[in-house]
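What follows is one structure encoded as C-alpha cells, with my remarks underneath.
Every protein chain except one is present and positioned as in the full complex.
Letters A, B and C mark the chains as written, and numbering starts fresh at 1 in each.
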Amino acid sequence: MADLTVRIGSLVLKNPLMSASGCFGYGLEYAGIVDLSSLGAVVVKGLFLEEREGHPPPRVVETPSGLLNAIGLQGIGARRFVREKLPELRRLNAVVVVNVCGTTIDEYAEVSRILSDAEGVAALELNISCPNVREGGIQFGSDLASAGAVVAAVRKVTPLPIFPKLTPNVTSVAAFARAAEENGADAVSLVNTFLAMVVDVERRRPVLSNGMGGLSGPAIRPIAVRMVYECAQQVRIPVIGMGGIASARDALEFLIAGASAVQVGTANFVDPLIWTALAAGIEDYMIRHGIARLADLVGTLERGR
Amino acid sequence: MADLTVRIGSLVLKNPLMSASGCFGYGLEYAGIVDLSSLGAVVVKGLFLEEREGHPPPRVVETPSGLLNAIGLQGIGARRFVREKLPELRRLNAVVVVNVCGTTIDEYAEVSRILSDAEGVAALELNISCPNVREGGIQFGSDLASAGAVVAAVRKVTPLPIFPKLTPNVTSVAAFARAAEENGADAVSLVNTFLAMVVDVERRRPVLSNGMGGLSGPAIRPIAVRMVYECAQQVRIPVIGMGGIASARDALEFLIAGASAVQVGTANFVDPLIWTALAAGIEDYMIRHGIARLADLVGTLERGR
Amino acid sequence: MAPADVQAEVLGNRRLSADYNVLLLDAPAIAAAARPGQFVMIRTGPGTDPLLRRPFSVFEIVGDGGRAPSAFSVLCKRVGPGTERLYRLEAGGCLSVLGPLGKPFDLVAPPAEAWMVAGGVGLAPFAALAGALRASGVACRLFYGARTAADLFYLDDFAARGVALDLATEDGSRGTRGLVTAPLEIALRGRPAGAAVTLYACGPEPMLKAVAALAGAHGCASQVSTERVMACGMGGCYSCVVSVRDSSGRARFVRSCLDGPVFDGAAVAWD
Partner (left out) sequence: MAPADVQAEVLGNRRLSADYNVLLLDAPAIAAAARPGQFVMIRTGPGTDPLLRRPFSVFEIVGDGGRAPSAFSVLCKRVGPGTERLYRLEAGGCLSVLGPLGKPFDLVAPPAEAWMVAGGVGLAPFAALAGALRASGVACRLFYGARTAADLFYLDDFAARGVALDLATEDGSRGTRGLVTAPLEIALRGRPAGAAVTLYACGPEPMLKAVAALAGAHGCASQVSTERVMACGMGGCYSCVVSVRDSSGRARFVRSCLDGPVFDGAAVAWD
C-alpha cells in the first residue's frame, strides 16, 4: 500500500484529496453518500463574517467543457457556521478547512479569529481571489501588497495553517505565491476561477445576472497545471493545485507538476462519488511506478523530451 | 441584405471574418476549397525576418474543448513570403494581413518595412503575444513599455494599418490595449493563446516537446469574450476579437461584446468551410433583429439583467 | 434517504414525437425510493461537452407486477445537446443516474381534490403524482396545455387512471385555445363553495406564477415545481436558488435542489 499522507504546515492529511470551496456546500450535503472522513480535507463554502444572499439567478451557465459561475458567495457567515455546521462535521470526523472571505483586511482577520477559536477547524484557506464580489476577493488577490497584507494580518491572529487561494487572473501567479510565503502562509492553493463572460446573443446581455463570472472545469485544466508548475518552482511551501480535475490522471498531472495536494470542484457536480476512484487511481499509479510515498511523486516533472 | 462591412483604420473589409494567424497556413493551402476573397481578411502565419524551423513534434495536444500548441513559429520569413506567396494571394484577391514577429524591436520594424514595400499587404498584425518562443513574442506583450515601443517603432516605418495582437496572460489586457492606442495602433486584436501545459503522467514529462504551449479553442471562449469586452470599453480603436469561435452564435458574442471584427483559428481545423456558415449566420441574425449595419451591432451589450 | 448513483440500463426509448421521448431506466434503488415530484440528475454521455448532468423529473415509477418498483421513466423534451443525446439513445445503453433528489409533492388526502396543472414537458412529475393520489382515492384533475394537439401526450394513461382532463393548446387544435390557466380559472370559479382543492403545477415560470396567483385568489393551496439551472442537484453549488419567503416574510434564496424543486406557491417571491 502506498503512503498517501500529505503534510501542510502542522497539518497531516491522510491523502491529497480535498473538496474545492463552493463545490461541496458545507460538506454535510454530501454526508449521505460520501464518507467525509475519507477525504484529505473538506474545504467548505467561502464565509464572510455575516450572512450573504449572493446574486440573483441565473448564477451558472455551462460552457465548452467548463462552468461559468457567479454565485456571489451566498453563505451563512462564520458564526452560524461554527454553531450550525461544525459540530456535525466534527462528529463525522471530517478534516475541516474553511474558505475565509472578507471585504476588508480586518474582516479576514476577524473571521479567521472566530474560526480559530472554534473547535474542529483544521486550517484556513484565504479566499483573496473570488471574481464574483465587487469588494474583497479578487481585489486583494490581484495586488501584491494587499495580498501580502491579508496573509500577514491573518497570520497574526491564528495558529492554524493558512493558505491563501490565488487568482489566475494575473500576469504572474508565482509572484503572489512568493508574497504569500514571505508573509507567513503555510501553503498556497490555486487556481480560483478565470474571470469570464457568456453573452446571450438574442437578448444581448450577459447570461449571468452578475454579468461576469468565474470559469472552472476541465476547460481550464491545462492553464491551471501550468500555473501550479510555475508556483511550485518558486516557493518552498506546499502548493495545493486545482482546476478541472476529473480523474486520477488529471490529479496526477497536478501532483507531478508540483502540487502536494489537489482540490476537486466542478467534477464533483458530475460525479459526487469521485473520491474513491481518485484515491484508488493515484494509489494504483504509485504502485505501478514503484513510488512508496506521495511526496516522492510531487514535483517530479522533467522538462524537455 | 445586411451591410457587413468593417472599417479598420484606412482599411475597409467586406465582412468581419478573418482567419486567425497560424491556423490558415499562408492562405493558399485553403485556396482549393475556400474562396479567399470571400473572407474579410486572410491573416497568415507569423513571420520573422528569416526562416524558422519551429519546435520538434509533438507540437499539439488536444485538451477538453481546446487545443494546446507549441509550433514555435515555423515559417519561411518575410522575404520568401513576399516572393513566393504574395503574388498568388493577390491573384486570388485575398485581403492579406501579415502577422509580424520579431526577437527585437528592430526586427519588428524591419519585417514591417519589407511587407509595407511589397505590393498586396493590406495590414500588419503585430504578434507581441506568442507564448511559444523564448525571445520576442510574449516577452514584449507582457510588459507595457515594450509593447508600446514595438507599436511605436512599427508605426514609424509603415503607412499600413497596424494592430498589435495582445496576450491574455496578463492582469489587465485593457491596459495593453490602451498602450497600443496611445502608440498609434489602428486596432488591437485579441486574444492570443493562454500559456498552458499538459503532462504525460506515464512519462512524467510535458506532452509537448517545448514543455508549455498556448491554449486555444472553445475552452477559452468565455475568457476571451470577457477580455474583448474589457478592451472595447477602454479604447476607441476597433477591437478584433477571437478565441474559440466555432459558430455564428459565438462570433456574435464577440461582436456584441465590442469586437468590430473576429478571427477564427482552431475551429477552422474542424470545419474548413466554416466561413460561409459564419457569414450567413451573422447576416441572418442581423436581419432577424432589424440591424442594417454591422457597426450598429458592435458593442451593444447591455449590462445587468 | 440518501440518493444513489447508479449505472442504469436503458430498457427502452419511446420517441413520442420529433422532440419528445420517454426513457425507461432500470434502476431499482431509485425507483423504489422515488416520491412524486422528485428528480434525478442524468449524465447524458461520456466526455466533457456537455459537462454537467441534467435534471429530470421522475415520470412513471414502474413496478414488477405486485413487487417493488424496479424501473422508472423520464419524459424528455429535446432542447439542446444533452436532451439530443437522450433522444438518440438506444435500448441497451447505460446512463449514470443520481437520485432520487429534492423534496417531493405533499400528497393531499380525500376529500381534498388534487388539480394538476402542466405546461408542455411540465407534465413530467404528474404521472407518478396521479398514481400516488389515485391510489389513496384522491379525486384528480389534470389541466394540461401545450403548443398544439400533437404535443399532448399520455392522455389515455391519465384518463385510464381516472384523472379528469382539461386540455388547452395555443393553436386551438385541441381543447381550449390559449393558455392552460384559462380553463383552470374557469374551473376554480365554478367549483362548489368549500371544496378543498390543492393545485399542483409544473411548467414555464410565468405559468407557475399565474397558478400561484389563482390559488391565492381562490383560497387554494398550491405546490409548484420550479425549474432552475442545476449544476449539482445535491446542494453543493448554490446555483439553483429560488427566492422564497420565510415565516417572517423575508425573501431568501434557497436551493431548489434541496428545499425544492416543489415549493408552496404562496411562499415563492415571484419576480
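In this section, a contact is a pair of C-beta atoms (placed from the backbone, for glycine too) under 8 Å apart; a residue touches a chain by one contact, two chains touch by 3 or more.
Values in this document were obtained by computation on a predicted structure and should not be read as measured data.
S.K.: Pick from B:Gln139, B:Thr193 or B:Thr266: which residue touches the chain that isn't shown?
M.R.: Missing-chain contact among the listed residues: B:Thr266.
S.K.: From the listed residues B:Arg59, B:Arg178 or B:Arg226, report the one that touches the chain absent from this view.
M.R.: B:Arg59
S.K.: By the contact definition given up top, give the residues of chain B that touch the hidden chain.
M.R.: 22-25, 29-30, 32-33, 45, 53-54, 56-62, 64-67, 69, 71, 74, 217-219, 246, 266, 268-273
S.K.: Using the touch rule from the top, list residues of chain C that touch the missing partner.
M.R.: Residues touching the hidden chain, for chain C, are 46-50, 81, 84, 90.
S.K.: So which bits of chain A touch the chain we can't see?
M.R.: So the residues of chain A touching the missing chain come out as 64-65, 218.
Here, only the chains that are shown with their structure count from here on.
S.K.: Relative to chain B, which chain's C-alpha centre is the most remote?
M.R.: C
S.K.: Using CA atoms only, can you tell me which chain is the most central one in this structure?
M.R.: It is chain A that sits nearest the middle.
S.K.: Quick check: how many Å separate the C-alpha centres of chain A and chain B?
M.R.: 34
S.K.: What residues in chain B touch two or more of the other chains?
M.R.: 64-65, 218
S.K.: Residues touching two or more other chains, restricted to chain C: which are they?
M.R.: Residues 48-49 of chain C touch two or more partner chains.
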